[in-house]
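Note that this complex is displayed minus one protein chain, with the remaining chains in position.
So, chain A:
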Amino acid sequence: MARSSSLLYLDGVSVSFDGFKALNELSLTIAPGEMRAIIGPNGAGKTTMMDVITGKTRPDSGEVFFNGTVDLTGEDEASIAELGIGRKFQKPTVFESHTVWDNLELALKAPRGPFATLFHVISGGEKKRVEYLLDLIRLGSKRHELAANLSHGQKQWLEIGMLLAQDPKLLLVDEPAAGMTDAETAETAELLKDIANDHSVVVVEHDMVFVRSLGVKVTVLHEGSVLAEGSLDHVSADERVVEVYLGR
């Protein structure tokens, strides 16, 4: 796909840590409105790829473009978030000494400057939005609870809620089902499919049942580059994919 018509465009991206290539000439394109699953063994570079997209890590070489025109390698985390890229971390990170409500309020799309927040008074519209999200992530009864008191799965959901509160164009979701029960995993897949109706989503996950239930195009990452791409059935039939997964 051409860069101009893409939402996210990575071309020849390399990142090395002390000589070790975490990403090796990685190229990947996400179309507007698309949902994409990324799989790959541990250490394949999935999280590093998200670090590059969100400005946490600068690539040694290669191009990263958002919306076809915005060069992300020149921006920092805050401006990339403002551009409309939201991220859920592999290890759930919520603000533990804030309540569930405050976590969502902080994430809500609103002016981010210190003076704007200093004089901010929560509006009726914002309250409605937080209520809606609380409902969606099923934490309505926990709204006044500190995030520290949530279970692991609830934290994952809260973080997804925070991601939605930002109302980003593109959501990067890193291992959302990690540490969840089967029932929770199934619910999370449903939630993500819902979200994908009006957002572009890139989701990294190990759980094949989960990936299958998403029913979307899959990219297999291995040693920092794309090994295979296509439907889950297509990539599972690929010998090299079977090898990296079984030969571990």
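Heads up, the rule we're going with is that a residue touches a chain if its C-beta (ideal position, glycine included) is under 8 Å from a C-beta of that chain, and two chains touch if they have at least 3 such contacts; residues count from 1.
One rule holds in what follows: contacts and distances are computed from a predicted model.
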item	value
Per UniProt record, name of the chain withheld from view ["ABC-type Fe3+/spermidine/putrescine transport system ATPase subunit", "Putative respiratory nitrate reductase gamma subunit (NarV)", "Response regulator" or "Inner-membrane translocator"]	"Inner-membrane translocator"
Residue among A:L106, A:L136, A:A186 or A:V226 touching the omitted chain	A:L106
Among A:A2, A:V121 or A:A183, the residue in touch with the chain that has been omitted	A:V121
Touch with the omitted chain, as defined above, among A:S4, A:S27, A:T93 or A:T181	A:T93
Residues from chain A at the interface with the omitted partner, ascending	47, 54, 56, 76-79, 81-82, 86-87, 89-91, 93-99, 101-102, 105-107, 112-114, 117-122, 141-142, 144-146, 148-149, 162, 166
